[in-house]
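Removed from the display is one protein chain of the complex; every other protein chain stays in position.
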Amino acid sequence: MQRRTLLAAAAVAPAILPAIARAQGTQKATLRLKWLAQTQFAGFYLAKARGYYEAEGIDLTINPGGPNLLTENLVATGADTFGLSGGTDSVFAAREKNLPVVCIGVSHQQTPFFFVTRADGPIRTLQDFRGKTITTWYTGANYVLLGMLAKAGLKPGDFTMQPQQVSVTPFVEGQIDVVTATKYNEFYTLMTRMGRDKLRTFVAEEQGITFPRDTLIVNETTARQKPEMVRGFLRASIKGWRDALRDQKAGVDAVMAAAPSLNRDHQEFMLVEAGKLMTAGAAAQQGLFWIDEAAIRSAHDFLREHEVIKQPIDLAKTYDGSFLAAIPAADRMA
Amino acid sequence: MRGVLGGVLLILLWEGMARGFALPSYTLPAVSEILGSIWIQRASLISGGATTLLEAVVGYGLGTTIGIGLAVLITVLPWSRTALLPVVMAVNSVPVAAYSPLVLLWFGIGVSSKIVMVTLAVGFTVFLSALAGFDRVDRRSVDLLRSFGAGQAAVLWRLRLPAALPLIAAGMRVATVRSLIVAIVTEMLGANSGLGWIIYQAVVQIDFVQVWSAIFVASAISLAFFGLIGWIERRVIFWR
């Protein structure tokens, strides 16, 4: 109770503004992204540019993320209303640490990253990872890799795993054997510098592991007190994404307007890849942002098995599909 | 003694706020909770702290040497001032943080990239202080000493250095703290050990008590370093 009083007190000043706005039929809200403006988030930018949020009575501000900014934290404290956070893994971690966040939709239905080797190199199968040097992100991707290699019969001591730095240059120059790449970002850099045919990829799904990522979250208070706003936000976001995926030029334009120093070719590629990830798996039948319970349970069990999460998480409480279900299925299809 | 009192008051205020308002640990954890966590994770914090301290101390040594050396060079060879100073100033005016991506690219994610970054940060701080100190000398005193046949080196040793010591000392003390911060910030952007790496990992795992534990350890190391350099300087300056 006390905690809530304080949070409420801290929110008094910003709360006055929505009160005024509501009188005019709109309320202020913010969306915190997991990273800086890029076409990975094109649908949100396009929805804002085309006034879809306003039509739902939401005056939305899009706040970019950054290194060391945790979307779950900012949404839990009420600093931001909505969040596009890391993924199922970070939502589990947040719930385990008692952050009151609820996931209302999942953007990327499949693991958005894979592991890349040289096509002409000695690595042809997962077994060939033995004795090799691998770099990966210690933010969840490392467990996916460990899980994949465990299924291929390799133990942690059989290979050298290092944290991956910002740049893929060490891989391009042959200093390391395996690099981790998101399908929409690092892989583009690798392709432009080495050529697609020079690269071999290892995908988590081939080993039966799926890590849905890019999760839409709100805090429990918002979910309970303003369900109509949450639904409105989802409706507008999905509308923006449908537009962005159909008219990709408009999607890229909306993002480039916010960040003109971006490389347009890369952003076009990113939007194509983001679209593939968003319409993969169950989303193909159920529509955008679908919460695929089976995929989430499998990610949960996988992380439990590797003791990344110490306690089982109450999935029904953490992933709430009711807001999405209120939107007709036909309107959700990409 | 008063310093201790101030510190105790601050800690009591913090603890009181965290407990009184029952703040969740993702907003602000209680001091007692942080200290408990430091004790539990002492092994990893000690090894992380040792890496960061190593990077900071090596970079500090290099940076101080280069900073003072460059200031001496510019003072002894006045013509080099015109050539070097604008370039040094242009390089210095870019915030150190802006170089970190490049330095990581050039020197990798190991210890060496952090040492380079610390050397840069410390070098500029000490260079600016030393140069200001050397320039502080009254021109008439320089002319007088030179009229007795003293060379630039003698002027530097007899006149400029004693006058510059307090400023160099101040710069070196400020630089101790910067050396650790720069090491930590660079570790957060790309590393596989050190306190910055621990902080980064803890943020990703949403473990805020651990973030604060690492910050506490970093502060304690900085303070010890700051105190040590201050102590050495007091001895050296009084001795002179």
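We just call them A and B in the order they show up, numbering each chain from 1.
Note that in this section a residue touches a chain if its C-beta (ideal position, glycine included) is under 8 Å from a C-beta of that chain, and two chains touch if they have at least 3 such contacts.
Rule of thumb we're sticking to: contacts and distances are computed from a predicted model.
Note on the omitted subunit: UniProt lists it as "NitT/TauT family transport system permease protein", one of the names in "Carbohydrate ABC transporter membrane protein 1, CUT1 family", "histidine kinase", "NitT/TauT family transport system permease protein" or "MoxR family ATPase".
In the complete complex, the residue from A:Gln38, A:Thr117 or A:Thr318 that touches the missing chain is A:Gln38. Interface residues of chain B facing the missing partner chain: 1-3, 5-7, 9-10, 27-28, 82-83, 85-87, 89-99, 101-102, 105-106, 124-125, 128-129, 132, 136, 166-167, 170, 173-174, 177, 180-181, 184-185, 188, 196, 199, 203, 211, 214-215, 218-219, 222-223, 226. The chain not shown here touches chain A at positions 14, 30, 32-33, 35-38, 61, 63-70, 73-74, 77, 79, 166-169, 185, 189, 193, 258-263, 266.
Following the convention adopted for this analysis, only the chains that are shown with their structure count from here on.
Averaged Cα coordinates give chain A a centre that lies 37 Å from the centre of chain B. Residues 2-3, 6, 67-68, 70, 72-73, 76-77, 90, 93-94, 96-99, 138-139, 162-163, 165-167, 169-170 of chain A touch chain B in their complex. Of all the residues in chain B, the ones that touch chain A in their complex are 21-27, 101, 104-105, 108-109, 188-192, 197, 199-201, 203-208.
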